[in-house]
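Part of the complex only, each chain left as placed.
Chains here go by letter, A and B, matching the order in which they are written, and residues are numbered from 1 within each.
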Amino acid sequence: MVFEYRISTPSRECLVNITKQVESAISKSGILEGSAIIYCPHTTAGITINEGADPSVVKDIVYFLNDKIPSSYPFDHAEGNSDAHIKASFIGSSVCAIIDNGRILLGTWQAIFFCEFDGPRARRFLVKILS
Amino acid sequence: MVFEYRISTPSRECLVNITKQVESAISKSGILEGSAIIYCPHTTAGITINEGADPSVVKDIVYFLNDKIPSSYPFDHAEGNSDAHIKASFIGSSVCAIIDNGRILLGTWQAIFFCEFDGPRARRFLVKILS
């Protein structure tokens, strides 16, 4: 089963918490034991798992990435968003999570984030459930 | 099947070789063909696969990460460990491995590492076997 979700990202770089959508996909699938692949089909965005409690953590991640991988770097790619492509490959296009007893096994502080690096845009992500 | 392992990390930043635990989980599962997800439920640690033969490789990884992502960077997050959160998202919270004929298909020099970025701490990781 593949579930597709659509989001609108609010700014050029931001991390959007998508944990609820992933939990909803697992619930709809009815799968009790297995894994979930959360997949980003875009090349200037990615998926990561990090702290969801204190919003200053994701703010720091975005700020640090922009400081070290600036869009002003002398890239070749004419579209002017090579920084976003590099951030996407550093963060990764997908994450795997474990489903146990019908629930996703996240740690206490973990949340799943869609990482926008070239927004604001209409984006989508996929959740594949494996039993 | 989900297997849980506990480790004590010895220092703030270090890579702990967990290949034996992963091999043990695969052996206990009895699964001959499938895959394994090795998952870190913490937000200031991660999992990576890299060279296990020469310990200077993981030493270089830790040293370089601290040089380029220092805890002294002017982060917002009050807890003072945003560097560890960023390292965790760069390295990733999990890896996937392939099980073939009851064995994990690692390359000659590959080992699986738990990557501590905010220790020393009592930590745990999960191994999910998919057939």
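Observations on the model:
Operating definition for what follows: a residue touches a chain if its C-beta (ideal position, glycine included) is under 8 Å from a C-beta of that chain, and two chains touch if they have at least 3 such contacts.
This is a predicted model, so every value here is computed, not measured.
In this structure file the full complex is assembled from 3 copies of one chain, 2 of which are shown.
In this text, only the chains that are shown with their structure count from here on.
Centre to centre, using the average C-alpha position, chain A and chain B are separated by 20 Å.
For chain B in complex with chain A, the residues that touch the partner chain are 2, 37, 39-43, 68-69, 73, 75-79, 82, 85-86, 88-90, 92-94, 96, 126, 128, 130.
Interface of chain A with chain B (complex): residues 34-35, 48-51, 54, 56-57, 59-61, 63-65, 68, 90-92, 95-98, 100, 105-110, 130.
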